[in-house]
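Only one protein chain is missing from this complex, and each of the others stays in its spot.
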Amino acid sequence: MSGKPSRWLTGFTVLTYVFLFAPIVVLIVFSFNDSRRSFTWQGFTLQWYEKLLANTEMIDALRVTLVVAVAAVVGATILGSLLGLGLARLRFRGSGGVQTLLLLPIMTPEIIMGISLLVFFSQLFGLNGSIGQIALAHITFCISYVAITVRARAASLDPRLEEAARDLGASAVGAFRHVTLPLLAPGIAAGAMLAFALSFDDLVVTSFNTGVGSTTLPVQIYSGIRFGVTPQINAISTIIVAVVSIALLLAWRLGAFRTAARAVVADPEAA
Amino acid sequence: MTAAATPADVESARGASRESAGTRSAAAATSVLVLPGVAWLGVFFLVPLAIMAVVSVGAVDSAGHITLANPSLRNYSHALDPEFIPALLRSIYYAAATTLLSLAIGYPVAYWISRYGGRHKVALLILVMLPFWTSYLIRTYAWVMILRDNGVLNSVLLDSGVIDEPIPILNTDVSVILGMTYGFLPYAILPLFVSIDRLDYSMVQAARDLYASGRGAFIHVTLPLTMPGLVAAGLLTFIPALGDFVTPSVLGGAQTTTIAKLVQTIFTAGRDWPYGSALGFLLMGVTIVGTLVALRSLRREVMGASA
Partner (left out) sequence: MTERDLPGMSFNEALDQKLAQAKWSRREFLGRVAAFGAAAALTQLLIACGQGGASPTAVPATTGPSPQGTTTAEATATPAPTPVPTPEKELFVYNWDAYIGEDTVAKFQDKYGIKVTYDNFVDESSQIGKIQSDGKGGGYDIHYPASTWVQSFITDGLIQKIDHSLIPNLKNLNAAWQSPDYDPGNAYSVPNFWWTTGYAWDPRDISGNLTSWAELWDPSRKNKMSMLDDLRECFAAGAFRLGLSPNTTDLAELDKILQLLEQQKPLLRFYTATDQITDMVNEVVEMAHCWSGDWVQMTYDKPRLKYVIPSEGSIRGNDVMVISSGAPHPIAAHLWIDFNLDGDVSAASTNYIGYMGPNDAALPKIDDYIKNDPRLNPPKEVLAELIELAYLKPDDLAHYTDRWNALQA
């Protein structure tokens, strides 16, 4: 499986990670900067963290954002994975149409999607925006990303594997569970991660579907951007990065990844 | 695409005797796998979109309300105005550059993670996504701090003597493409990874022996085998990049307006939903035709390459 990577390739990968984390380092540093909107270092302070903890609007927005993101990930991952697998495996009438349908949400200008859902929910159902409405909207635009990612994985799989399992006496469900699903898992996980990031960051579609008490973090941030990105936002992002990193490290130490890696990445073909 | 080819293999492998049973179970599988997602998109995407399609043939009356009194294609002919062409070409340029850069950066990284990540693969992938679980806007503003005239990058370059005076990067094409590449890179890396990770390296090894060069093996074996991932990554980068207007507005300048920004303006400042919808639908039409044509020619090429 391994072998030795070329120095060039490893260096390139390391540089890419540096590129990905450069702005994160900047925002962590500036979460301790003693100035409300200066781009230059003005001294160390913890005041933004103190203000953040007292800022119920911001904490509420984070809570709403996380609830929506989890709902979007669960909904979109289930629907999108099934769709991706179906498109890769089955030949059915209208599959071309379904493929095109999958591309449409990505192509729709965000403001059209946002306004269309606003009109849809308010005029057809008399709804005024809520956490649930935002979650429904997010599931809708996340499905395509999951489906396309899972499909790419499924398309590179050999369907004869499942056939072989069935020929060996496995039930259809059993063959799917023990052969296909583990092979698809990386695609599903990747799709879920994309869905989380998409939902967590969405501004335009969300801004038309918020209701009383359901402001998300991006909406909260953007509404105050005229006054500069308050370092409270840097602080909240630093906390998120820290929490995820610590969880990651703990899982690593506890060996969760070894198990996960075996379950997710291990190759049943080789086993 | 490959999707069309694989079921044929299934059918042939099954043999004629099991064909009818296969067809029946295929129908059942279709309804389980495909129907829920299609139904969801039908209700929460197509129906709302259809409403906007109706709006797009309407007009705004003198009181500011949308009226369908005289439905017409007037908004569409209005939207064909050549004044949009510079912004459209600029958007295509940004999206194409972003996609090429994302694939060029994403492919080696995804390959490295898959090939050498070992048991850390999952952690390495989560690390790719971690920056994206902070807010998009502040990441983009962090780039403003890095790229501005007296920002981090220019300071480093000045101090190290590479340049004598700050180079203006912010609010140019360069900063827009850089910011967009940053924003869309994970959408390239993840699909590439899931596809590359399925590669059978013994095949690559055999190809190396056959072509006697790493490059030949890559072009003739690795690349065609990972094409589904490249296509997925390309789609998930190019199409959203074409519609991005937040990055160009934060990192761009007076000369970097994209077509998506103009659609936004028509809806908001212009308060003209019918006209905005019409322009939006025209853009979607152009995008979808372009995408389908690109996919078809790509499929022909891949088939040719792998045959």
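Think of it as A and B in the order they're written, each chain with its own count starting at 1.
By our rule, contacts are C-beta pairs under 8 Å (C-beta built on N, C-alpha and C of every residue); 3 or more make two chains touch, one makes a residue touch a chain.
The shown structure was predicted, so the numbers you read here are calculated from the model rather than taken from an experiment.
**Q** Quick one: which of A:G43, A:G126 or A:G169 touches the chain that's been left out?
**A** Result: among the candidates, A:G126 touches the missing chain.
**Q** Of A:F141, A:F196 or A:Y222, which residue touches the hidden chain?
**A** Looking across A:F141, A:F196 or A:Y222, the contact with the absent chain belongs to A:Y222.
**Q** In the whole complex, what residues of chain B lie against the chain that is missing from view?
**A** 47, 50-52, 54-55, 58, 60-69, 81, 83-87, 148-150, 168, 170-171, 249-250, 252-255, 257, 259, 261-262, 265-273, 275
**Q** Across the whole complex, list the residues on chain A that are touched by the chain not included here.
**A** On the chain A side, contact with the omitted chain comes from 35-40, 57, 115, 118-120, 122-126, 128-129, 203, 207-208, 210-213, 215, 219-220, 222-229.
Here is the rule we go by: only the chains that are shown with their structure count from here on.
**Q** Could you give the separation in Å between the centres of chain A and chain B, each centre being the mean of its C-alpha atoms?
**A** Those two chain centres are 15 Å apart.
**Q** Per the contact definition, I'd like the list of chain A residues that touch chain B in the complex.
**A** Touching chain B from chain A are residues 1-3, 5, 9-10, 12-13, 16-17, 19-24, 26-27, 30, 39-40, 78-80, 82-83, 85-92, 95, 98-113, 115-117, 119-120, 123, 136-137, 139-140, 143, 145, 147-149, 151-153, 155-157, 159-160, 163, 172, 183, 186-187, 189-191, 193-194, 196-197, 200-201, 203, 217-218, 221-222, 225, 229, 233-234, 237, 240-241, 244-245, 248, 251-252, 257-258, 260-262, 264-265.
**Q** Going by the contact rule set out above, which residues of chain B touch chain A in the complex?
**A** Residues of chain B touching chain A: 1-4, 6-10, 13-14, 25-27, 29-30, 32-34, 36-38, 40-41, 44-49, 51-52, 55, 105, 108-109, 111-113, 115-116, 118-123, 125-146, 148, 150-152, 182, 185-187, 190-191, 193-195, 197-198, 201, 225-226, 228-229, 231-233, 235-236, 239-240, 242-243, 246, 260, 263-264, 267-268, 273, 276-277, 280, 283-284, 287-288, 291-292.
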